[in-house]
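Missing here: one protein chain of the complex. Every other protein chain is in place.
Letters are used for the chains, namely A, B and C, taken in the order the chains are written, and counting of residues starts over at 1 for each.
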Amino acid sequence: MDFLPKGRLDAFADGVFAIVITLLVLDLSIPQVFENLMPALFQQWSVFLAYIISFAFVGSVWITHSSITALMKQETPRSYRLTLLMLFFVSLIPFTTKLMSFYLSHPPMIPDFHGMDLLSMVETVNAIARSALTAPVTIYGLDLLFTSVTMNAIMKSAIRTPDMLISEAAKNELSALQRRQQYGVIIIIGTLICGFILPMIAVFGYIIVSILFFITPTIHIAKETLRKNS
Amino acid sequence: MDFLPKGRLDAFADGVFAIVITLLVLDLSIPQVFENLMPALFQQWSVFLAYIISFAFVGSVWITHSSITALMKQETPRSYRLTLLMLFFVSLIPFTTKLMSFYLSHPPMIPDFHGMDLLSMVETVNAIARSALTAPVTIYGLDLLFTSVTMNAIMKSAIRTPDMLISEAAKNELSALQRRQQYGVIIIIGTLICGFILPMIAVFGYIIVSILFFITPTIHIAKETLRKNS
Amino acid sequence: MDFLPKGRLDAFADGVFAIVITLLVLDLSIPQVFENLMPALFQQWSVFLAYIISFAFVGSVWITHSSITALMKQETPRSYRLTLLMLFFVSLIPFTTKLMSFYLSHPPMIPDFHGMDLLSMVETVNAIARSALTAPVTIYGLDLLFTSVTMNAIMKSAIRTPDMLISEAAKNELSALQRRQQYGVIIIIGTLICGFILPMIAVFGYIIVSILFFITPTIHIAKETLRKNS
Partner (left out) sequence: MDFLPKGRLDAFADGVFAIVITLLVLDLSIPQVFENLMPALFQQWSVFLAYIISFAFVGSVWITHSSITALMKQETPRSYRLTLLMLFFVSLIPFTTKLMSFYLSHPPMIPDFHGMDLLSMVETVNAIARSALTAPVTIYGLDLLFTSVTMNAIMKSAIRTPDMLISEAAKNELSALQRRQQYGVIIIIGTLICGFILPMIAVFGYIIVSILFFITPTIHIAKETLRKNS
């Protein structure tokens, strides 16, 4: 078994993560209006939303990958290739997020809700969402799925290959992490299926998860400040 | 308490800083004129100005972040997430700077100053600046504020979490840095409020601070050269 | 003989590799259609194909380079310059791949195959491919060739320069790697010549090799899962 250095895999992965996470910032553009800047900026909401979602998901993949490599002492040609495969799917996240966000903000038509009861309204909205959002939501979900599956494969491979981990304790820790991550894979598959029937739910699921990821540290800070002051 | 490696957070942050600091260089374009290149280049002054301001502020955030992590020996999942949040606001600096610089160089109208006394002129300029610049200056200021506040949260979190810092001396040093940085937060809040009433003052405040940041090392060199030669 | 640090060469190379490998993701664009998203996405197949091929080849160059520097303990000004030269050719891979993929997806004309026998059809297709693809396939092949030749020169230089490698064993390992890599150079030269006579074969050769590179880890995983379950 040949071994490859850990440092270069980390540095390369960090470079790719850094580029991918900032990619969508290039899409933010200056509105060429000289009055009423705020409404013009708000019209770009789908671009901002895509940036936040993409930043949050790429960020969480980066944290997971850092947690894994923290337990390793060396890499193999195979772990290098699995990481490349994982990074390939990560590098598509800005694109698939933009796709989903674009179709969310450009509904094909706004129906006439006049005289409808609540159930018919929900059904109508869902029918429109299904025709317009199923494809982008599924593409987005598949991208997340492939990212998670390759990440899981990196963990499994590290657990099975002798001499890759720093210690026996690290093996147990990584096994626990890998089992937990498998639940994540199952949740993504569930959301994928849900996206076929109720695409709006799937979209909002992704949005809420990503915003929660962002807000969590802020909530922690607020809590601590409160505890400290009381 | 789980710990995460310091090296990857540094490498990722350095990658994001490097990308963000060079982003606005993409906006410099070749004027398609074959005579009088210099005036055509000077017409792009707002793009150059945005690049200098953005470079200076991102650079100073990078130095601050380096000073902080120099005192740490390891990181936590929480410090990873706080750093991601901070980098999110940093990654918006080129955009918010461009927004401010664009509206500074595209005033909505040039009034007729003929026959005005000085006070009326100042008032007229400020009224125009207020209508055109208040929104972009406030967005820019909020971005700086969120960057500073999350940076402060990173420091506070490192001070409170046991075993994150390299030594007890580092704790005192970081506490001093954090208190000093809190004054920075207060100054940004002050400039933000000032931006509502006198937006021109706020804008020039930001420009002067960023240019000072750039010129300081040059002044040091000049001084040393003088001292050496005398 | 002056020596230069290994760390900076690795970090810089990883940065360039990370940028180059993600370059073509910028070419993926959102189709501006509100119905039938899937066919609109499939029309972009040449862009996706270019991204996959480019990602796979840059990835494999990165793995080779990591394998080489893993055996070194320090660098010289000359190895720095050879690495720069190699990275120059690597940085052109996204462009040359795009060029090949573009002309593959935009054949100059679709002939009337009506009433042709099989041999004439093959000959006609090849004649068209030759006129349209020979130039881009040759440019692509030359880029791969120069990348391989400079990589080989980096290995040779490291073998000959005293005190660059970590041990005598590393010298033998690198010599073996260098000889194996020379066969790669010969294969590329062969494909280059083939590209003049049968450009379609050369193109599909490149595509198959790059897709194989990507699929290999997945096949490994599938095999392991089967072995584990049986």
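By definition in this document, a residue touches a chain if its C-beta (ideal position, glycine included) is under 8 Å from a C-beta of that chain, and two chains touch if they have at least 3 such contacts.
In this text, all values refer to a predicted model and were calculated from it rather than measured experimentally.
Contact with the chain that does not appear here is found for just one residue of C:Ile30, C:Leu84 or C:Ala170, C:Leu84.
Interface residues of chain B with the unshown chain, by the touch rule above, are 10-11, 14-15, 17-19, 21-22, 25-26, 28, 30, 34-35, 37-38, 41, 52, 55, 59, 62-63, 66-67, 69-70, 213-214, 216-218, 220-221, 224. For chain C, the list of residues touching the undisplayed chain reads 2, 4-5, 7-9, 11-12, 15-16, 18-20, 23, 26, 77-78, 80-82, 84-85, 87-88, 91-92, 94-95, 98-99, 102-103, 106, 108, 131-132, 135-136, 139, 153, 156-157, 160.
To be clear about the criterion, only the chains that are shown with their structure count from here on.
Counting every residue number used by either copy at the chain A-chain B contact, under half are found in both chains. We define each chain's centre as the mean of its Cα atoms; on that basis chain B and chain C are separated by 40 Å.
Each of residues 15, 18 in chain C touches at least two other chains.
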